[in-house]
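Just one protein chain is left out here, and the rest sit where they should.
All chains are identified by letter, namely A and B, in their written order; residue positions are counted from 1 within each chain.
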Amino acid sequence: MIETLLDILSWILLLSGSFFCLTGALGLLRFPDFFTRTHATGITDTMGAGLILIGLMLQASNWIVFAKLIIITLFSFMAATTACHAMSKAAIKSGLKPQIKDHPGRDSEEQPSKL
Amino acid sequence: MNILGLYNYWIVVILMLIGFYIVIAHENLVKKLVGLAIFQTSVFFLYISMGKITGATAPILDKQWQLYSNPLPHVLILTAIVVGIATTALGLSLVVRIQEAYGSIEENDIQIQDTQDQFECQLEAYGVQEKLTTFDQDLDE
Partner (left out) sequence: MGDLFAVVMLSGIYSLLSAALFLDLHAVDVAFTEASVGAGISTLLFLATLKLVPRYDKKSRYKPTLATGALLIYGTLDMPHFGKADAPVHEHVAPRYLNESMEEIGVPNVVTSVLASYRGFDTLGETLVIFTAGIGVMSLLRISRQAKEESKSKTPADMQQQVILRVVAKMMIPLILIFALYVQFHGDYGPGGGFQAGVIFAAGIILYTMLFGLSTAQKIFNRKVLELFTAIGVFLYASVGFACLFMGGNFLDYSVLRHDPVHGQHLGILLVELGVGITVASVMMTIFFKFTWRTVKHKYNQ
């Protein structure tokens, strides 16, 4: 009984993790701006990989594998988000500006980033 | 004879040719090193795919498994990967030195400068001209 419950739960988690990975990849290809694209990669690494790893945690056979997966998830969260932050900061430092929608009455002198 | 079972070797051949083409076609030295790395990886695939057995597992002894993939290619390729990175590191430091000495890492520019230097050294050796300070040589050879 509890095994079926664990199986169903890990199915749901794995499928939603894959969905986030797919949407992250789609965003990487189709978003217009550099900064939105780094957001998409951040989604892939945190939500996608995180949910998949939690789904795998429920299927772990012994405690050692479970603990290792927890450590991997934490490490992956830290490293991925910091990498996205580093990329965005490097872009801002090199002069890339985010593409902002023009409202009426606002200076539209900023060059949209076409990277 | 069923040829379709050989698809791993074809992948290896395609990767090998891609790496080889990069080495001979591009002039930039860094791109040549990247092509060399692709060539090396294709050779790794050749050995490792020869060692795989369908239905087996990784060669770490465990009570549940009876059939293991061949560990011998893994050992050879482990050595090969490390030797590859050593070669790449040396190659990159050579590229850095070439950039400092010649001012560019395009093969054509380096060859032109080398030919010019050779020509001038020969002229000096035959005593035809004094040591030149300008690079206004016509290469009508």
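Keep this in mind: a residue touches a chain if its C-beta (ideal position, glycine included) is under 8 Å from a C-beta of that chain, and two chains touch if they have at least 3 such contacts.
Computed from a predicted model, the values in this text were never measured in an experiment.
Colleague: In the whole complex, what residues of chain A lie against the chain that is missing from view?
Modeller: Touching the chain left out of view, chain A contributes residues 75, 78-79, 82, 85-86, 89.
Colleague: Going by the touch rule given at the top, which residues of chain B touch the chain that is not shown?
Modeller: Residues touching the hidden chain, for chain B, are 1-3, 5-10, 13-14, 16-17, 20-21, 24-28, 30-31, 33-34, 37-38, 41, 44-45, 48-62, 67-75, 77-79, 81-83, 85-90, 92-97, 99-100, 104-106.
As a working rule, only the chains that are shown with their structure count from here on.
Colleague: What is the distance, in whole Å, between the centres of chain A and chain B, each centre taken as the mean of its C-alpha atoms?
Modeller: 35
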